[in-house]
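Heads up, the thing below is written out as C-alpha cells.
Only a part of the assembly is drawn; its chains keep their places, and the rest are absent.
Note that the chains take the letters A and B in the order they are written out, and that residue 1 is the start of every chain.
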Amino acid sequence: MAGSTFGTLFKITTWGESHGSALGVVIDGCPAGLPLCESDIQEFLDRRKPGQSRFTTPRKESDQVEILSGIFEGRTTGTPISMMVRNQNQISRDYGNIKDCYRPGHADYCFDAKYGLRDYRGGGRSSGRETIGRVAAGAVASLLLKEMGIQVCAYTKAIGNIIIPESEYHMDEIPNNKLYMPNTAYAEQAEKYLQTCIKNQDSAGGIIECTVTGMPSGIGEPVFEKLDANLGKALFSIGAVKGVEIGDGFAAALANGSSNNDSFCHTENGIAKMTNHSGGILGGMSDGSTIILRAAIKPTPSISREQHTVNTSGEDVDISIHGRHDPVIVPRAVVVVEAMTALTLIDMLMINMSSRVDYLRDFYDTHNKK
Amino acid sequence: MAGSTFGTLFKITTWGESHGSALGVVIDGCPAGLPLCESDIQEFLDRRKPGQSRFTTPRKESDQVEILSGIFEGRTTGTPISMMVRNQNQISRDYGNIKDCYRPGHADYCFDAKYGLRDYRGGGRSSGRETIGRVAAGAVASLLLKEMGIQVCAYTKAIGNIIIPESEYHMDEIPNNKLYMPNTAYAEQAEKYLQTCIKNQDSAGGIIECTVTGMPSGIGEPVFEKLDANLGKALFSIGAVKGVEIGDGFAAALANGSSNNDSFCHTENGIAKMTNHSGGILGGMSDGSTIILRAAIKPTPSISREQHTVNTSGEDVDISIHGRHDPVIVPRAVVVVEAMTALTLIDMLMINMSSRVDYLRDFYDTHNKK
C-alpha cells in the first residue's frame, strides 16, 4: 500500500513524479451525469500553478490537463475519470547536486530508508507537484458539492506571524492579492516579510483556513470515520502540514465548558446554533453550522542558505539548495486544502445516503426498478 | 459504513453503547504467537476506569474484560480476538431528562439528524465508554510494539492554561498524580484549577502529548497514507479532540526554514537528526527520531450549570445536566491517545514489510516454504 488512493466511494488515485513523464489522477466512483470538461479542471489547476508572483517559483509550467476517460458527450458516465498533466519544464541538472545527500526538512532520507532507492530529481514523488492530481480531482468534487449547494473556500490566514484576526476578514479581497489573504493590508505586510526572508536566503510558513457553507447536518460516521477525523487525515496528508484545528482548535483546550459549548436555538429555518466554537462538527458529524478548519504549514525546507547535513555515505557535508523554490508554500497550498476538503466531504455525503432503512426503501421504490 | 472499524492489516471493530448490555472490540489481523491474557488488557482498561479521583466521575464500574476468542494456550492464534466488558452500573434514570432535548456540545442533535432516532441513555454510542474497545485493542497493539522495542507514552501536558513547558518535564512523576502530568507541582496547580471549575459548575479542557521511542525509520506510506495523516485521523477520531499537532505543530507556521529544518548528522549509531522540529516524521514517514504528537481536548460538554438549548420539538428550553460527569476528560483520555497511537503504528509497521522486492524474496526464501 504505497498509499496513493483516497476515499471509499468517491475514490481517487494519484500518480507521478516531479521530473517523470507526467502526473495524474484517476477518479473512481464519480456519479454519472455531471457536466464536465477540461476547462473546469484547468481553472483549479491554474490556482496552484507556479510562476504567478515573485513568492512562487519562477518555473514556467503550463500544466495543461487532458481528460482521458469517463466523459461522454460532456457528462460524466460513472466510469473512472483519468486525467493527466505532462511534465514539460523539468531541468534535471538543477537537482543533480542533491543526488547523494539528504536535504534537511525533506523526505530524501526516509525514502532511502524505506525503499532502498529514490527518484532524486526534484523530490520525485514527494515534490509539491504530486498535488496536481489532488487538485484536478478536487475540482470534480467541488463541482459535485456545488450541485448540492455546498461551497468550500480556503484562504491564507497567516504568513509567519502576520496573522489576520477573524474580525478583519474581508472575503472579497482574497482574489486581490497573490497570497490569497482576506485582507489586503495584511497581505502587504506579509509580502514585506517574505521579501526579508528571500533576502535572508530563508523561507516562511503560515496558516491556511478553510470554511464549508451549505453543509447538511448529520454527515460523517461516528467513531473512527468521523467527519473531523477524515478531514484531519486529508489535511495532514498534504506535505508540509504540521497541525490541524477544527473550530476553536487548541484554544478549546484553554476554555471552559460553559464558554465552549454552543447553545442550540430555534430559528425560522429550524434548529441552529447560537455560536460556532465546534467548527460545525459535533460527535464526528456535521451540525449544520459552517465547518471551519485550519492547517499549519511549515516553512519551505528548500533554502539557499548553507545547511549542515550528511550524504548517503553518512559523511558530514554542507549544502546550499539552489534551484527554483517557493520562499513560502502557503499561497499555492490554498487550493490543495480546498481540494482535500472537497474530496473528503463528497465521499462522506455519498456514504451517508444509506444511513436509514427509510432512505433505502424510498430510493428503491423510485429508482433502479426491476 | 457506520465507521466502527480502524486499520488495514491490524484491524479493529468496536461496538457498544454506554447503557447497553456490553461494549467490546474485535481485533482482526493480530499476528500469531503473542503471549496474551486478560490481565494484560485489564491493566490498560484500569487506566481509563472512572472513579479514580474526585476529578473523574464517581461512577463505580469494574469494567472487567473477558477474552472470547483468538487465544489458545496463552498465545494469539492469528484469528480474531474478541473482547467484551459487560455494563454493570448504568442508572438510566440519570439521563431521562435529556431524552427530549439536545445538550449543547454533545452529538444528540447530529444523531437525530442522521439516523432519525438515538439511544439517549448516557450518550449511547457517543459516550466516552465507547473508548473501552479502543483501549482494550490498544493494549494488544502496545504489547506487539514492545516486542519490537517501540514504546508509546502519553501524558497530560496542560489542563486549561496550566501548561508544562518541555524543559520542566519529569517523566517519572507521571504516575504520581491523578492527572498523569509529568510535573507534580503543575499537577497541584491544575488540581486547584479543577476545583474552581467544579465550584463554578463548569468544566475544563487540556492538552495530551504522546511520544514514541524506538521507532524504525521509513514507516508510513507517502501521499495519502502518511504516518502523520493516519495518526492525525486516529487522534481526531477521539470524541473531544479539536486540534492535533506533530512536532512543532502550529509553531512551525511562525518559524523560518533555517530554524525549522533539522540537520542530519553522523553518529556512532548511524545517521541521526541534530534537532527534532519535525516530530519524528518527514514526508509522511518516520525519520528515526522520537515521534511527538499533541491533541487539544475540549472541556467536558456536560456541566451542571444551566444552559440554553432546544428540545426535539424545536422549542427553547434551559437544562442543567446533573449526572456523574468528569469535570475534565483529559486524564482518562491519556490512555486512549496512547491506544490510538499504538494501533496506528502497528498497522503501518505491518504494511511496510512489503516495501521492497528484496524483502519479499528473503521472506519467502525463509518462511512459508512450499
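The rule is simple: a contact is a pair of C-beta atoms (placed from the backbone, for glycine too) under 8 Å apart; a residue touches a chain by one contact, two chains touch by 3 or more.
On a predicted model such as this, the values are computed, not experimentally measured, just so you know.
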item	value
Subunit number of the complete homomer, 2 shown here	4
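FYI, only the chains that are shown with their structure count from here on.
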item	value
When subunit A is superposed on subunit B by its C-alpha atoms, the rotation angle in degrees, nearest 5	180
List of subunit B residues in touch with subunit A within their complex	1-6, 8, 14, 102, 104-107, 109-116, 125-126, 130, 158, 160-161, 197, 200-207, 216-226, 228-237, 239, 241-250, 252-258, 260-266, 270-271, 274, 278-279, 282-288, 296-303, 305, 307-310, 314-316, 351-352, 355-356, 358
